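A selection of the complex's chains, in situ.
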Amino acid sequence: MKKVVTFGEIMLRLASKDYLRFVQSEEFEATYGGAEANVAISLANYGIDSLYVSKLPNHEIGQAALNSLRKYGVDTSYVLRGGDRLGIYYLEKGASQRPSKVIYDRKDSSFALSKEEDFNFDKIFKDCSWFHITGITPALSDEVAKITLNAVKKAKKLGLTVSLDLNYRQKLWSKEKANSVLTEICKYVDICIANEEDAADVFNIKAEKSDINSGSLSSEGYKEVCKKLKEKFNFKSVCITLRESVSANDNNWSAILLSGDEFYFSDRYSLRIVDRVGGGDSFTAGFIAATLKGYQNQDIINLAVAASALKHSILGDFNLVSWEEVEKLANGNKSGRIQR
Amino acid sequence: MKKVVTFGEIMLRLASKDYLRFVQSEEFEATYGGAEANVAISLANYGIDSLYVSKLPNHEIGQAALNSLRKYGVDTSYVLRGGDRLGIYYLEKGASQRPSKVIYDRKDSSFALSKEEDFNFDKIFKDCSWFHITGITPALSDEVAKITLNAVKKAKKLGLTVSLDLNYRQKLWSKEKANSVLTEICKYVDICIANEEDAADVFNIKAEKSDINSGSLSSEGYKEVCKKLKEKFNFKSVCITLRESVSANDNNWSAILLSGDEFYFSDRYSLRIVDRVGGGDSFTAGFIAATLKGYQNQDIINLAVAASALKHSILGDFNLVSWEEVEKLANGNKSGRIQR
Amino acid sequence: MKKVVTFGEIMLRLASKDYLRFVQSEEFEATYGGAEANVAISLANYGIDSLYVSKLPNHEIGQAALNSLRKYGVDTSYVLRGGDRLGIYYLEKGASQRPSKVIYDRKDSSFALSKEEDFNFDKIFKDCSWFHITGITPALSDEVAKITLNAVKKAKKLGLTVSLDLNYRQKLWSKEKANSVLTEICKYVDICIANEEDAADVFNIKAEKSDINSGSLSSEGYKEVCKKLKEKFNFKSVCITLRESVSANDNNWSAILLSGDEFYFSDRYSLRIVDRVGGGDSFTAGFIAATLKGYQNQDIINLAVAASALKHSILGDFNLVSWEEVEKLANGNKSGRIQR
């Protein structure tokens, strides 16, 4: 099977233990994560050949990030080594009415300062059938935005399926900048993925009657968003994940897919959250895997949501589940009954 | 007071911490457990004299298993030492829609390879009034099945009350084998205990209108199961625990008792699960303790369910609660309000 | 801004980890707490100048208690050193139907044995505008009760606002003793704070139609309690916090304020509990802070409840949140949605 290639930044994730606040923490869990790396690892776990492209500093912390990818079987042949620092994000897990909190310290990372000549996408795309990026990558620096645009163009030209998760991050760039850069990139994108806020943030396409803090979202409103997104860029498909946040511990989780003119609504899960970071990325990987494995649209959206429902029960950015587990859940056993 | 004697295997339980998946675990919690040992320890905690009979390897890991029984006051005079290995089970705790997972590595344990001459039940049963086993013990080897059958016969002859928890484990034996062995044993059993699946698995007696994965069970259906079980073997009483699995974190928990011709329905608890392993065993021990302490049927089933409701809030296989705590809950304070 | 001064005992809190029972615990989390210290630290975190008065033994465990106050910016200039022991409380966190359990070992602590001459309240009250105590302080010893009464009189005379949280602890004194001592103190109190049980315990003023273990409280009943309390002592205001205990994991949380003749009802929160100890203290601190910051009554009660709702998501006695976080929650975002 041909490979899925992802391109982005992997960071050191320093998380308080359990529900400790930052000011209480005398130790941090040290794992690694980043939107595209999360997709790459999920894909490998789902049984898809997965190639990750990035740049890491040539010291032991960079090595540990690299090892975290190798551990789960991701092909890291195109992970460059160089530059000075690994980006960091600090994570404090919320509980009840107290929200989770992320502090970024990712400026001037090895990846953000990488140069166009660092990556030979002609060589990278050999034996690949799918190229996935998120809106975070081009937000990291103008140079990386340029690299991303050129990579997307090349991927398109070489016939790879190109998917983009909008993934808007307000601390990385303004809505205006995001709009301008992503508008250009979207021209070469086949499949657009977004969460309940992204389309409004980046393209000012808003769902009617939905207050994202209300704990309940209108799927009607989001049908409209899908449609507008699709029309604007002529995407083949648009997916939107819908997170209804009841509390920091309890979310409802579902998604909507517009493919051709048809809408597909997924199952809806009431989640008890262990770790919600990477939820969207595990959805994307589920979507890609289900597509490549040849499922039909209704199954694809159900499998993608089932995969990402499972992610919320797993500590860390990565979705450490097998495709067999995803299928079992999508096929209907949601009771969490013990398996022995 | 005369002793309750249990006979079975205690294993090393290697559990991932918190909600970590096996592949994330760089350490395992090491505790000990096994259906009959769990009953023995619960009984000791409930204030009943408890004698446990088993066989453990003569090395330090076997010693640690033995110490875990002594720590809670179980009489271990009849725990033999010998053979090569302690059985193991790996436990990964589930969350939300992700189920808990058990991997057994218990084959050829010291206990499974024990011989009839290892145990002198005439001596063991002295000063005992009750003999309890589960369906796991005879499933471990043909020799152990034989020992179990003979022990049950002897207990019956000596006038001990004999109780059996069906406890069907598909990884240990086939339904056919279980049926044939347990059918023989049941002839000498006074009280039969089962969960919502066992009667169907072992004796093909199914509850109507109940899907165990649906999160809701029909108590009517289970009345029928009790009745058929009781008639088939002429048991004095039959208890069935009813676990409604809403998610890996949330279960509803109740039980039904058929004693003589009368049905008794317990209170029903909405559980937030800390650890559900050993839930059934704590119920059994609650049932035995309440019976020996002279409660009436309705109280017995309520106390047994209250005891096991508490178990679900405690890490490890053992139910570390006092009888006073069981009574307090059964008497109605279910609010979990702080005690100071 | 002038300071708020609190006077009381800080103890070593030895808590089992996660949901472990005491008999399972091979280590205890060692933090520090006590009703008045909790208020002092919350106030400092809310941006109020906070002065804490107490007495601690002159050894390293006493030093660690002192450091825990300094760490969060509380002024400890009037924390005396001397005596032999730091009071201790053991805490076992409950889950589901199993309640949390507190074992006190605080007798004959340095603070409980402190003498009137140890504290110079004329000097202490300089630059202070508010004096807060709880019913625990005078319960510790007759001498401390005398010190407290004199301090309250002096505060009143010097024009400080005096607040009292009734905080009845049955293991420290009888209801009769509490009634007699607190009746005297209440004469000098401006603002009285209580939980859903205190008024009944101390002054035999009971809410009609409310069973505190039922998981649901009648706010009508508690209006009456407020009124009677206010009339009895001519308080300026009375606040009662209302905890509805659904299980050890789930509580509903709200409060009622009677100021002048007007009743104010707070928002009501469905809490997923991380740690409920100190919940009332964080409410009191929120009430004081909001008052000093000049909010109106309806906002004050909402802010105080929001502050204490957040406390329930934080391990330890102290409420480690900023005023900005309190405001954000009181202003309506209760979804716990991640902040990045």
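Read from first to last, the chains carry the letters A, B and C; within each, the first residue is number 1.
Keep in mind that, in the parts below, a contact is a pair of C-beta atoms (placed from the backbone, for glycine too) under 8 Å apart; a residue touches a chain by one contact, two chains touch by 3 or more.
Because the structure is a prediction, the values reported are computed rather than measured.
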item	value
Full complex stoichiometry in copies [only 3 chains shown in place]	6
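Rule of thumb we're sticking to: only the chains that are shown with their structure count from here on.
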item	value
Fitting chain B to chain C on CA atoms, where both chains share a sequence, rotation angle to nearest 5 degrees	120
Interface sides of chain A and chain C: same vs different residues, half threshold	different
Euclidean distance of C-alpha centroids - chain A vs chain C, Å	44
Two or more partner chains touched - positions in chain A	18
Chain C partner contacts - residues on chain B that touch it in the complex	18, 269-274, 306, 309-310, 312-316, 320-321, 325, 329, 332-340
List of chain B residues in touch with chain A within their complex	18-21, 23-24, 94-102, 104, 169, 171, 212-215, 243, 245-250, 276-277
